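Only a single protein chain was left out; the remaining protein chains are all shown in position.
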Amino acid sequence: MPKFRKETQVTSVTDTSSSLLGKAANATPAPIASRIRGISDRSMAWLFITPAIVLLLAINIFPLIWAIYLSFTNFRANRPNAPIEGVGLSNYSRVLNDPNIWQAMQTTAHFVFWTILLQTLIGFSLAYLIDRKFRGHAFWTTVILVPMMLSPAVVGNFWRFLYQPQIGLFNYIVSFITGVPPSSFEMLGSVQLSPWAIIIVDTWMWTPYVMLICLAGLRSIPDYIYEAAEVDRASLWRQFWSITLPMALPFIMLAVLFRGIENFKMFDMVTLLTGGGPGSTTEVASITLKREAFESWRTGRASAFAIILFVAVFGLANIYVKALNKVKQR
Amino acid sequence: MSSVNTAHSVVEPSRTSKRIAATIVIAYAVITMIPLVWIVLTSFKSPPDSISYPPKIVFQPTLEGYCNLFTTRTRQTSEYITSLGAPTSTCDEITRSRNMVIAGPSNYWPRFQNSLVIAFGSTFLAVSLGTLAAYGFSRFKVPLAEDLLFFILSTRMMPPIAVAIPIYLMYRELGLSDTALGMILLYTAVNVSLAVWLLKGFIDEIPREYEEAAMIDGYTRMQAFFKVVLPQATTGIAATAIFCLIFAWNEYAFAVLLTSGAAQTAPPFIPTIIGEGGQDWPAVAAGTTIFVVPILVFTILLRKQLLRGITFGAVRK
Partner (left out) sequence: MKTMKQALLGATSALVLFTAAPNLAKADELTLCWAAWDPANALVELSKDFTGQSGTTMKFEFVPWPNFADRILNELNSGGKLCDLLIGDSQWLGGSAENGYYVKLNDFFDKEGIKMSDFADAAVNAYATWPKGTPNYWALPAMGDANAWFYRKDWFAKPEIQAEFKQKYGRDLAAPATWDELKQVAEFFNGREIDGKKVYGAAIFTERASEGITMGATGALYPYGFKYENTPGKYDMEGAVNSPDAVAGLEAYKALYKCCTPPGYTDAYMGESLDAFKSGQVAMAMNWFAFFPGLYKDEKVGGDKIGFFVNPKEKVAASTLGGQGISVVANTDNMEGALAYIKWFAQPDVQKKWWSLGGYAVHKAVLTDPSFPESQPFAADFLVAMNQVQDFWQEPSYAILLQAMQKRLHDYVVADKGTAKEALDGLVADWTEVFKDDGKL
């Protein structure tokens, strides 16, 4: 692993494709291919690309268009015989005026904020420590990575067991450390603690993800910069703030971007841990959407909500990617 | 690991700082493993041991959880049970000691098989389509390439529940609800975005001079692709395949909404394993253990490619 130090690089989402275009223009293999085979590169390219695009059109874009259409109707998937009527923008206005949905968006925002904050702090600290390259750090890095590879549904489900007030290991360990009786607090049942129950599991699962990306960031910093700082007798503290952190920042931001998108979509872990409860304390947007679409079967309204969510993720991600590129150019 | 000490020359961290770092990191790693160790331990506990208070760390290991995972049982009177004759297997014996008899196999194995079929099927398709598309994007001037690529990636940003609404309706029309084919197509579509991005990165790294030389030697573009590029990209394809496999293997939201039995995979099934009352935790733990073992193996195999995979190739090493 240490060998990768100088080769690590970050390329952002939009960046790769533009650099690809540049590269393609420079290398220009086109004349050779067309001279030999007669078939134009353009049709050749489509031959390669079409299958994937067709699949994406069929499974992603066509349904999306369908959903947009449905969002303007009163369609309900469990009333196949009822006539479908256009209702204009009323689904959108009802979704946007529904306090429950705003509540869910707020819950989602809290969840995203705290998980990202914790994961970034812990993940970066771990990466920084692992970059001290103590004996066996490669092995321990792999161990730390394990949780993020597991199924959030299957493993999240098991956390419900760990959080049982009377028999759960989590409560028992907390009680062992703090002396608070294990059955005196309910991680999943109390309004105050249940959001943290979810944040803890998510942090347990995804801190390694942030750590791994931060580690790549730290390893991308060339040694000569530190060497120069050493010559200038810059303190470790100063080195950290003026070299380490700024140079690792694009990586940290990339990690935040990916975690943000993922946690905005969060469904499985919350469903299995609390189902949105107690009351609606942990009801994140995906759970509200699931209830609307697959329990109430108000498909039209649910589609409107889905489109709003999608636009929100897409918009925020785009803004963020721009910011990320700016940081990298600095 | 011998290379460790040579990585930094001037800026080699001090012994003390290394020791502190090691202590904290190892402590974190140990804490992070506790829930997983607890899952494995619980899978070998008897149901009463699993819910004892305080939690038991030392206990008599039993295979009851695994037996319960693979069977359904009914409670019977002891007279009825003694009339049955000698138990035919270890599980039979354990079940009878609880005043129950095995009624038949549980649905765990069929669900696990569904997971295998759907995960491998969709991985194969996604990697095949992804390799072709990645090659196309890597080697040809594609009009609107930038937009197409961003579009491909953006399909991954949609919340699965939002995607599931129209898919559900479409599959209902097409008779694809609760079929392995439907799930394979869906997972393929989701995975293709990852596959295209990752594989394009890998193929970009293969010098195009190789194919050009081959084509000058009389290979067609297709022959060059299959005989020159593919062998060069094996590592990348393998890594991509494992990432697709892990996604399909772990996926829950689509599976829970679009399958109900025939094509249901293990993740929506495992949380619904119940005993006579609430969840049968040893059986759930056993199911979880069996389910995560393949992923642990893959994680170890993949550790060098991990970073690239989880960031859509945005970070390369």
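A and B label the chains in the order they appear, each numbered from 1.
Definition applied: contacts are C-beta pairs under 8 Å (C-beta built on N, C-alpha and C of every residue); 3 or more make two chains touch, one makes a residue touch a chain.
As the structure is a prediction and not an experimental result, all values here were calculated from the model.
Asks: I'd like to know which visible chains would be in contact with the absent chain if the whole complex were considered.
Replies: Hidden chain contacts in the full assembly come out as A, B.
Asks: Which of these touches the unseen chain: B:L176, B:L199 or B:A283?
Replies: B:L176
Asks: From the list A:T244, A:T274 or A:S303, pick the residue that touches the absent chain.
Replies: A:T274
Asks: Among A:A109, A:V191, A:A228 or A:V311, choose the residue that contacts the chain missing from this document, as touch is defined above.
Replies: A:V191
Asks: Touching the missing chain, which residues of chain A?
Replies: 58, 62, 65-66, 69, 77-81, 100, 164-166, 183-184, 186, 188-191, 274-281, 291, 294-298
Asks: Counting contacts across the full complex, list the positions on chain B that touch the omitted chain.
Replies: Interface residues of chain B facing the absent chain: 51, 72-75, 77, 99, 103-104, 107, 168, 170-181, 185, 257-258, 260-262, 272, 274, 276-279.
One rule holds for everything that comes next: only the chains that are shown with their structure count from here on.
Asks: Let me have the rounded angstrom distance from the C-alpha centre of chain A over to the C-alpha centre of chain B, please.
Replies: For chain A versus chain B, the centre distance works out to 17 Å.
Asks: For chain B, which residues count as touching chain A in their complex?
Replies: The contact residues of chain B facing chain A are 1, 3-5, 7-11, 13, 17-22, 24-26, 28-29, 32-36, 38-39, 42, 50-55, 129-130, 132-133, 135-143, 145-146, 148-155, 157-170, 172, 185-186, 188-189, 192-193, 196-197, 200-201, 204, 208, 211-212, 215-216, 220-221, 246, 249-253, 257, 266-268, 270-271, 279, 281, 284-285, 287-288, 291-292, 295-296, 298-300, 303-304, 306-307, 310-317.
Asks: Quick check on the complex: what are the chain A residues that touch chain B?
Replies: So the residues of chain A touching chain B come out as 1-5, 7-14, 16-18, 20-21, 23-25, 27, 29-30, 32-33, 36-37, 39, 41-42, 44-49, 51-53, 55-56, 58-60, 62-64, 66-67, 70, 77, 122, 126, 129-130, 132-138, 140-155, 157-162, 166-169, 172-173, 182, 204, 208-209, 212-213, 216, 223, 226-227, 230, 251, 254, 258, 261, 264-265, 267-268, 272, 285-286, 289-290, 293-294, 299, 302-303, 306-307, 309-310, 313-314, 317.
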